[in-house]
Every structure is written in C-alpha cells, then in structure tokens.
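Report on one structure; see the data block that follows.
Yeah, one chain of the complex is gone here, protein chain that is, but the others are all in their spots.
For chain A:
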Amino acid sequence: MKGRFLEQIMLMLGQAPKKPVEFTPEAQKIHKMKRLTKDDFEAMKKHVRDHALEKNTWRNRRWTVLILVNILFTFSFWLDIQILEGALTASRFVGFHLIDLNSALQVMLAHKHIIVNLFIGTATVFLLWAALGGRSFCSWVCPYHLVAELFEKLHLKLVEKKLVTDHEFHRGARTVMWVLFSLLAIVTGFTVFETLSPTGILSRALIYGPSLALGWVALLLVFEVVYSRRAWCRYVCPIGLTYGAVGVISPVRVVYDLNHCFHEGDCRKVCLVPHVLEVVIKGRSPDVKVPIGPDCTRCGLCVDTCPSGALKFEVKGLNKLL
C-alpha cells in the first residue's frame, strides 16, 4: 500500500495504471481462495447476480443535489430570493463569498493581484471541497456533467448499434492542458480557459438566459456522442484536475472491498474515470480494503451498479468516531 498515494496522483495526471507489486498477506489469502474455490465462486457470483437489485440510489441523490444547487443559483436571481447569488464561477451564499477554484486560479494568474474577497472565497471553497471529496464538485454540482451524462447514454446506444466507436485519448492531455491554460493566463493576461469552459457557460445560461456560447457546448456534446465518450470531462477539463488535486486529501471517498468482489467489471463500464477502478480487476487488489484515488468523482455509479456491494462510500475517520 505504500506509495499508492503518490501512484494515484500520477494516475490522475495521466499515467497508465500499474499492477501492484506488493500485496498484504490478507489480500493474498483472498486472491488465493478465489482461485482455489472456483466452482463455489462462480455459483456465488451467479446467485448474487440473480438477486441483485437494479438500483440508482446514489445517481438519484446526486442528480437531485446537482439540480437543486443549479436551481438555487437560478432562483436566487429570478425570484430575487438572494440565497446563492452569482454563477458557479463565483457567488455569495447568504453573503459569504464562494469562488470556483479553477476560475480563481485563472483570474489570479492572469491578473496577478488577489484582493481579500477573492482569497476568502477561494479558501472557503477549497475547504468545502477538501471536506466533500474534491472532484465530487464535478458529478454533484457541474451542470455540464449532468448534460454530458445524458448524452453519454445516447453515445452508448449508438456504440451498441455499432454506429459509432469510442476513440480514446491519452489522459495526460488534461494535465498538459491544465499547465498550458495556466501558462497562457500568466503570459497573455487573459483567462483563456474561461472562454471555453462549458461549466461557466451553462451555469451563466441557466441564470442569465441562453447565449450563443451554448453552441460551443452543443459542439462538445456532439463530439462526445459521435467520436469520444465523455471526452471533455475525461481528457480536457482542467477544472476536474484542480478539484482532483483538492480531493487528494479528502476523507470522502469510495472504498473497494476485495471480499465482496466477483470481478465482473460492471463498475468499470459505468465509470467516467475507469482507471481509478483498476484495482477491481481480478488479482490486482493490493489489500482487502482499498480507497479509490483522487481522480474519482464520487458519483456513486459504481456503488449503485455493483451487484455484491464491494464498492461503498466512506468517510475516513468517521467509522472510528462512531
């Protein structure tokens, strides 16, 4: 397990998943058991599959939160209820400044001057998402995530009908672009990425009304449907990497339990970032319980999908407290 922390960060930056070298004795025992008792294992697997319930618990909770947050933004302006004023890039929650970390980064690098409110808002949001899971921002708040998720279903249908195929990109592209957009902000003095960010565009469109910029968002969605599954979130969006970096220290995560896993790989099929679930492949888990790395968006699709409950949400340290 040593070095896994760093390895997970490298994985987030684009490195390919590696097979673990060291296994804990407990994990080795389970891997061995699963090989020895193959027939029983298959029978158990079938039993679990036959009795598995199709559930969308976490997806429904997540969609509810995402929609409510974005509605709160919209209604704060439309109905003048003034609870959450602003857009996702920066806002005030009952007066307290909240500033999106990536937008803040772009502005700080471009303008090279940080006023107190900007610092307070950024620090507040940093603490908030450090506590809540980092990339959980992506799946629980970002409006583009929801739209892309719906269009992903269309993409998968077309793949099934063999009308389109998913073209993968190198995941390192996101890291390269994060660095490039940061450098561009410093060098040009413009917040170049903000011009492209579908998160900002959608959030503003929901609050201030539709704009031509939605055409860019539509273009991204078409690209994702016909060419590359979830391309923006997977290979481009620097917001995801910024929040991923915050999630490195977050106690909220999905934890994998080798004991309950039948290695069917359903979780990896629904996952936005399947490289974080490399651990579920048969023989790959270095320990009995393995927390999923920071690139995980905590969307909970794997938790819903797993027929045998091998993936669960966990708050680090909370079990000990209880």
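As a convention for this text, contacts are C-beta pairs under 8 Å (C-beta built on N, C-alpha and C of every residue); 3 or more make two chains touch, one makes a residue touch a chain; residues count from 1.
Convention: contacts and distances are computed from a predicted model.
Visitor: Choose one: "Class I ribonucleotide reductase maintenance protein YfaE", "Amino acid/amide ABC transporter membrane protein 2 (HAAT family)", "Monosaccharide-transporting ATPase" or "4Fe-4S dicluster domain-containing protein". The correct choice is the protein name in UniProt for the chain not shown.
Guide: UniProt protein name of the non-displayed chain: "4Fe-4S dicluster domain-containing protein".
Visitor: For the chain left off this view, which of A:66, A:87 or A:292 is in contact with it?
Guide: Hidden-chain contact among the options goes to A:87.
Visitor: Just name the one of A:37, A:60 or A:165 that touches the chain not displayed here.
Guide: A:165
Visitor: Hey, which of A:145, A:253 or A:275 is the one touching the hidden chain?
Guide: Of all options in A:145, A:253 or A:275, contact with the hidden chain holds for A:275.
Visitor: By the contact definition given up top, give the residues of chain A that touch the hidden chain.
Guide: The list for chain A reads 52, 54, 76-77, 85-87, 89-92, 97, 99-100, 103-104, 107, 110-111, 113, 115, 117-118, 121, 156-157, 159-160, 165-170, 172-173, 176-177, 180-181, 184-185, 188-196, 200-201, 204, 207-208, 211-213, 215-216, 229, 231, 235-236, 265-266, 268-270, 274-275, 305, 307.
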